[in-house]
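The other protein chains are all here in position, but one chain of the complex has been omitted.
This part shows chain A:
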Amino acid sequence: MSTSTSGGAGSNDANVTRRASKRPKYSKFTQQELPACKPILTPRAVISAFLIVTVVFIPIGVASLIASHDVVEIIDRYDSQCIPSNVTDKVAFIQTPGEKPCNRELHVDKRMKSPIYVYYQLDNFYQNHRRYVKSRNDEQLRDSKNANSVSGCEPEDNANGQPIVPCGLIAWSLFNDTYSFSRNGNNLTVNKKDISWKSDRDHKFGSDVFPKNFQNGSLIGGGHLNETIPLNEQEDLIVWMRTAALPTFRKLYGRIEVDLEKGDVIHVNLQNYYNTYSFNGKKKLVLSTTTWLGGKNDFLGIAYLTVGGLSFFLALAFTIVYLVKPRQLGDPSYLSWNRNHGGQ
């Protein structure tokens, strides 16, 4: 029982207040009668909802498709072509040190406006593998004081008794094929600046952390790093260490900041260092422009058109059915107990 706060009253009054306090207080809340709105799926509401979806989705779908079609994309798979035809053991070939140059030719079918993004695409490479994504130490990357913290980086934590910076499988497997482009004998410069996230350079990778003891073990996984450049300027590493979500992924290599005209032939001089042969991974070089929607992908446009079309169809169907067989809302003759009586 709640104590009455109104003091000073006589025993009679106290009795009254006690009585009053025992009675549940009336409020819209306690009686569950708060003002509320009660939406009901009336035919009109449902049909207009579907029409709204139609009206919103179809333009978006069309716009997405147009955007996707505007994207010019050149994809060149080179992993098998860049192995000399006389090599039988591809893995052994790729593992032997030394330069492995390879020349490719890309044909521009459609004018490409700058900036043109240069990506490498890996297929069947599970950067999201549980062992892989965990194999890094973010403390170490941020701060030179934590150079020795290599927990989680096994088996690439120490080499020759010294901690590796940057440690872990992700860094160890750094992609290291290189590309250089020329058009009609003129070099096309690839801008490799600002290809990584600014937030990563500013906060995740320290400016005073330098690579140390990297790729010094007996197993070489990928690229080497210049030990005089701090990690926050090693943009290829930063890009690589943002692990991809899906087993087929692209990573930004650089930007070509001149337009490419239709009919241009681009000569690519690449160094084929990276070993994807041991697990049947594919390597592709991609040149692509972008739009507001990103790269080339028709899916979203098709999906939006489908949903929009479907809801238009449903709106139409519901309207017809509604006109043919309407039901008066709230008609008590549909109540089960009234139906049974009516039936007799």
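Descriptive notes on the structure:
Going forward, a residue touches a chain if its C-beta (ideal position, glycine included) is under 8 Å from a C-beta of that chain, and two chains touch if they have at least 3 such contacts; residues count from 1.
In this section, contacts and distances are computed from a predicted model.
Among the names given as "cysteine desulfurase", "3'-5'-exoribonuclease family protein", "Integrator complex subunit 5" or "Phospholipid-transporting ATPase", UniProt records the absent chain under the name "Phospholipid-transporting ATPase". When the whole complex is considered, the residue among A:T96, A:N184, A:S199 or A:T228 that touches the unshown chain is A:S199. For chain A, the residues touching the absent chain in the complete assembly are 19, 22-26, 30-41, 43, 46, 49, 53, 57, 60, 64, 119, 121, 125-133, 136, 138-139, 142, 154-159, 169, 172-173, 197, 199-200, 203-204, 217-219, 221-222, 242-252, 275, 278-279, 292-295, 297, 299-300, 303-304, 307, 310-311, 314, 318, 325, 327-338, 340-342, 344.
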